[in-house]
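A single protein chain has been omitted; all remaining protein chains appear in their positions.
Up next, subunit A:
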Amino acid sequence: MFLAPGSSLTRWVSVSVRGLRGLSLFSSSESSSSWSKVVSDAEKIVGYPTSFMSLRCLLSDELSNVAMHVRKLVGTQHPLLNTARGFVYDSKNNLQMRGLIVLLLSKAAGPSHAASELLTKDMVSGIYPSQRNLAEITELIHTAFLVHRGIVNLKEWTVSDGPLKDMEFGNKMAVLSGDFLLANACTGLAELNDTKVVELISSAISDLVQGIYYENYYNVEDGLGDGMDAMPWEDQAFLSHGALLAKSCQAAMQLAKHDREAQRLAYLYGKHLSLGHKLNSDLQPFVKSRLGEMTSFSLSAAPVVFHRQIVGKEKWHQQLQEVKHGQSLLAAVKSEKGVSSAVDLCRYHSNRALEAIQAFPSSEARSALENIASAVNKF
């Protein structure tokens, strides 16, 4: 480890990472009103507000039990509290994006010509019940991993984290509730009666795990773990932020027995949208903050990663050292081309998503998806 553990820089960096963990994506104030409009219009198209998905699960005995226990965590610093808070209160930022997109795509693709056993009359607002269930399952999985990401390593505990038993307790709750959500996702998948979809979504889970495993790698090491940069940022981001949506979109097509081409396009839309979304989110501290403003950001955010690649190992270490003397790392990153590279890449993915969706027949749902893809490119 280049930075001495316990040094003020690592603490600052890790705090900013932890803070980001619970934050929803798209938390900027200016674009949020237009974003909210895009989302609420989209929700109308699919027939009901998606923010109530997983409610059935939330009402279960187990999760009520957990909720009761999580209240004991109030006043502690366990990340689960942030996650829970975000989930309950953050309707403005709408954490159920993935489900919404799956529903929109299902609607945009329309009824299948091949599906004889799938009755059109089962469709509600142009979406098959199985596709609705899939959307919910996607959200369950996403939430499960938000929760599992919040588990803390007890051996890294220090006195400033508060009582150890709070961390132990929070961990226990996080493991159990995450597992509960995943288990519900599994039984939900089984009910879809399509083993190809089960396989596809299970592979998305395994992608997600791999992505998360190395997600904060850049924060722990000095920023250039040898061999880690061998994996391009995009591949890493796809695993942790793109695979679930991409494969769910594909699975939605499979459920309605749409052909391989439709599945491929759906997959591409999901993939490029997620990557664009991630880039947009990573860019927020860099495009929104004014001079001199203290904004926290993650060292594994795209602009930082690109910046590192541009300036090289030595200059990067030097800049990290300068932080101790009050220099702004944010300013350092902004002064080079890391930010603009990220902006360019974001536009690229937004365009690819638009391209993919435009192959579907014109409809309200397709327009909504186009708006979402475009919104991702707005700063």
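The rule we apply is simple: contacts are C-beta pairs under 8 Å (C-beta built on N, C-alpha and C of every residue); 3 or more make two chains touch, one makes a residue touch a chain; residues count from 1.
We take it that contacts and distances are computed from a predicted model.
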Complex member absent from the view - protein name from UniProt, among "4-hydroxy-3-methoxy-5-polyprenylbenzoate decarboxylase", "Vacuolar protein sorting-associated protein", "Anaphase-promoting complex subunit 5" or "All trans-polyprenyl-diphosphate synthase PDSS1": "All trans-polyprenyl-diphosphate synthase PDSS1"
Touching the absent chain when the full complex is considered, from A:L119, A:A183 or A:A331: A:A183
Residue in contact with the excluded chain [from A:S40, A:T120, A:T158 or A:S203]: A:S203
Which of A:T158, A:N193 or A:T295 contacts the chain that the document leaves out: A:N193
For subunit A, residues in touch with the removed chain: 62, 65, 69, 145, 148, 151-156, 168, 171-172, 175-176, 178-180, 182-184, 186-187, 189-191, 193-196, 198-199, 202-203, 205-206, 209-210, 212-214
